[in-house]
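Here the complex is missing one protein chain, while the rest keep their positions.
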Amino acid sequence: MSLEERTLELLIGPQHPASGHMRLVAKIDGDIVVELRPNIGYVHRSVEKLAEVKKFLQIIPLVERPSLADTTANNLAYVMALEKLLGIDPPERAKYLRTLLAEINRIHSHLYGLGIHGVMIGSSTAYMWCFGDREPFLELAQELTGARLTYSYIIPGGVRRDLPKGFAERAEKAIKYLEGRMKDYFDIYFNNPVVKARLEGVGVLSKEDAIKLGVTGPNLRASGVAYDVRRAEPYAAYPHLDFDVITEEEGDCYARVMVRVREIMESIKIIRQVLKEIPEGPILHESYEKLIPPKLREEMKQRGVVKFPSVFANLRVPAGEAISRVEGGRGEVVFHVISDGKLSPYRMRMVTPSFRNVILFEHLTRGARVADIPAIYGSLDYFPPEADR
Amino acid sequence: MNIIDLLFQPYIFIPLVFPGLIAAFVLLLIIIWLERKIAAKVQLRYGPLYVLKPLGGVIQTIADLLRYLFQEPIIPKDVDKVAFLLTPVFLFGLAYLPLVIIPISPTYYAFRSDLSLLIALALATLAPIFTLIMGWASNNKFSLIGSVREGYLVTSYEMPIFLSALSMAVLYNSLDLVEIAEAQRKIWGVFLNPVAAANMLVLIYMSTSKFPFEIPEAESEIVAGPYTEYSGIIYGLVMGASYIKLYVLSLIYSILFLGGWNPSPSPDPLISGGVLFLKAFILVAFGAFLRAVYPRFRIDQAVNIGWRIAFPLSLLSILISLILILGGVSFGS
Amino acid sequence: MKIEDLKNMIEENLRGIDVEITTREPNIIDVKVSRDKIIEVAEKLKGKGFDHVKSVTAVDYPGERFEVIYIVSSYESPLSYFLVSLRTSLPYDDPRMSSLLSVWPSVLYQEHEEHDLMGIEFEGNPRMGERLLLPESYEGIPPLRKEFKVKVEGIDA
Partner (left out) sequence: MGVERTARHLRAIFTGMKYLFIGPRLTIMYPDEIEELPESYRGMIEYDWDSCIKCSLCAMVCPADAMKMYVSKEESEREGKVVKRPGINYTRCVFCGFCVDICPTNSLRFTGVHDVAYYTYEEQIYTPQEFSKGVPKPIYDREPKKVKAILDEKRGIVYEPSGRS
């Protein structure tokens, strides 16, 4: 019986408990995956086309929506591209606040990825624990920005809210809680022999393949490539902060999970530094601050809530091109904004980490078992809307 | 003999009332609720709550049962109707069969034979056949894969279970459950042959696809395995069958290793039966608790455990029993 | 490593090919090349250590030309600080160029997307002709082209 007759074509998704908004077309021979092609595009909204009909400031909520669990990275990358075109640099305090929100977002984005991966290999406890322990960080973000996930916190020239009083103490409590829980996570899930059996040696990505396929984020670093945009091209407050780039060597599902867990610990270290070293000062660039009527400016300082200058409604960005990149939770976000001096960008290219990691589905599942498909899918922390945009 | 006395005749009472239909059904309702509550508590949440709130939603399963009863069971167009509809009935019905042979006190048993252990285990092996038929009848790729996985699992747990049971039968020099239970008056089987006890416990959880062996209906891989196309009461029957099988195997396990009804305060069948039921309940509850601790194995790993670990261990446990016998440990009448 | 010495290194590396190299901002080098020389330039850049493509952008200048921009970089420092934007322009009526898949496998999905949404033909890329993000049944103007108009609402009710 030739290979064609033996193989069964299995359509995993988009209506499937563990496929997300995409379809995996898997050709399987018995329990072995012969070939798997991801079929994406189910939640494609063409953010790049919409951006060409929206004004510059209106694009901020638009670019955040695709990667809902990690919105700060897209928001920050887009605004950094605008600031390069506008030729302005945000005040120091605003840079520290951007870093603070980016790291809080990284922690609960990693917890989101770990939780989804947990339920994909069967551990509903890992899922419930991770999603439960995300809550304190969503509360922190809600207190700082006013929203739980869709912050739109970063605007050209600075940020929209100042640090509430007593935020550092509450943040310290949330961090101590997560640190205290880590031992139980390791006992019940990460060191669980069944988890190790399901993840170790599964979906191995060699260092050469990781580089050849151009993947990014924890999936890249788990194969031994020490590339992190926060070190390669430091932005916001990262030049002044001391942190390590987390890497593992094996490049299998377990290594990817371990990179995310250790990155949570690293983000905790960063948050503590930011909250300790954050300088005083304005949180909006003075060229915009002086456009605000004095009475509102006083109130702004006193309430810590930034008022937009009316020019923001029709922000005009000088003609030119800007490329910016940011290390999001799932990997490197690259923005390429081309402006022709009008109210809307001429062309905005947004490359998200999941779109660069989608090639791994084909590569890692060749020869794997059917039960390895969800294990590999979850370990990539892949988010379909982020890949489709 | 009026109807009441007839009811209390052992050959009616055991299969129908105590360890049989009604007790199993009540245990089924409680254990599904308990599983969700245990998993909820370990996962920092409450679980079912709003049905009879003061008691923590204890009749949630009854509410689910009513929902299943009134839900329309959707029968897909090109499905093998006869097999599709009958297999759940057989699966649920035959899951009770081994209960007829299980004694609950030295004098009170429905049917006694000197091969009762073999009969009980043999009847317990009927279930997987219907899962296979169910998978084929649903005409769905995921069901097919799920049922083939069940087939693989059967090959890897059925034999070691029999061998472990055999090792205890060798120790007690009898295949009759009543004699086995009576022989453990002084010391339980688990202390004599712990290898067989541990091995058989793991195999019981493998045979009823409890975590970490929840492989045939692995939700994140093959939707619901053989039960994908089922809905309404036929799904309810199928879901309940695996718990009944776990209950039956736990009863057999309690008799073999945990001394059956021993240290029962009085020879009255209800009391000694209660002790046996309690032990079985604890085993079933522990199976439910495992859902909150473990992810699931891959099918090749489970078969690997069955052949490379469980099978040699069951041979070893037979060896241990033989050594104990030769060493002069004697039981029996 | 400063941007000037990288620029000199690239200039020296690409001697003999008519290529236009300019530097922009602290870490971006633009390399403009015609479409039939792009594979050669790509191989030379890869030889220098630029091992992956971060983004493939096609820009539509209606009636005039299409511009395809490859943002290339390396994972190892010191090159990881720099971005090289390798650009070529295609005539508007014949948006075809050879795919760089043979040089950088990481362009597979990006080129496929630009083909799907902008209608650029990358010869050598196995995914041409297939849809990636658009529904299989979609016919008509590739949506990212300027001639594809999107309904816009004013601020009045």
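Order as written gives the chain letters A, B and C; numbering starts at 1 within each chain.
As a working rule, a residue touches a chain if its C-beta (ideal position, glycine included) is under 8 Å from a C-beta of that chain, and two chains touch if they have at least 3 such contacts.
Quantities reported herein were computed from a predicted structural model and do not represent experimental measurements.
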item	value
Chains in view touching the one left out	A, B, C
Of B:R45, B:R67, B:K81 or B:R112, the residue in touch with the unshown chain	B:R45
Per the touch definition above, residue among A:P38, A:P66, A:P91 or A:P136 touching the missing chain	A:P136
Of A:N192, A:T365 or A:S379, the one touching the omitted chain in the full complex	A:N192
Residues in chain A touching the chain absent from view	54-55, 57-62, 125, 132-133, 135-136, 139-140, 142-147, 150, 152, 160-161, 164, 170, 173-174, 176-177, 180-181, 184, 187-189, 191-193, 293, 296, 299, 305-308, 310, 312-314
Touching residues (missing chain, whole complex) on chain C	153, 155-157
Where the unshown chain meets chain B, residue by residue	38, 41-46, 289-290, 292-294
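The criterion applied here is as follows: only the chains that are shown with their structure count from here on.
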item	value
Centroid distance [mean C-alpha coordinates] between chain C and chain B, Å	62
Chain C residues counted as touching two or more neighbouring chains	none
Where chain A touches two or more other chains at once, by residue number	none
Chain B residues within the chain A interface of the complex	39, 42-45, 141-142, 145, 211-212, 214-215, 218-223, 291-301
Parts of chain C lying in touch with chain A, wherever the complex brings them together	24-25, 27-28, 51-55, 57, 59-60, 69, 71, 75-77, 80-81, 83, 85, 104-110, 113, 117, 131-135, 143-144, 148, 150, 152
For the chain A and chain C complex, residues of the former touching the latter	40-41, 44, 46, 48-50, 52-53, 84, 211-215, 220, 225, 227, 232-233, 321-323, 325, 332, 334, 336, 338, 346-347, 349, 351, 355-356, 358-359, 388
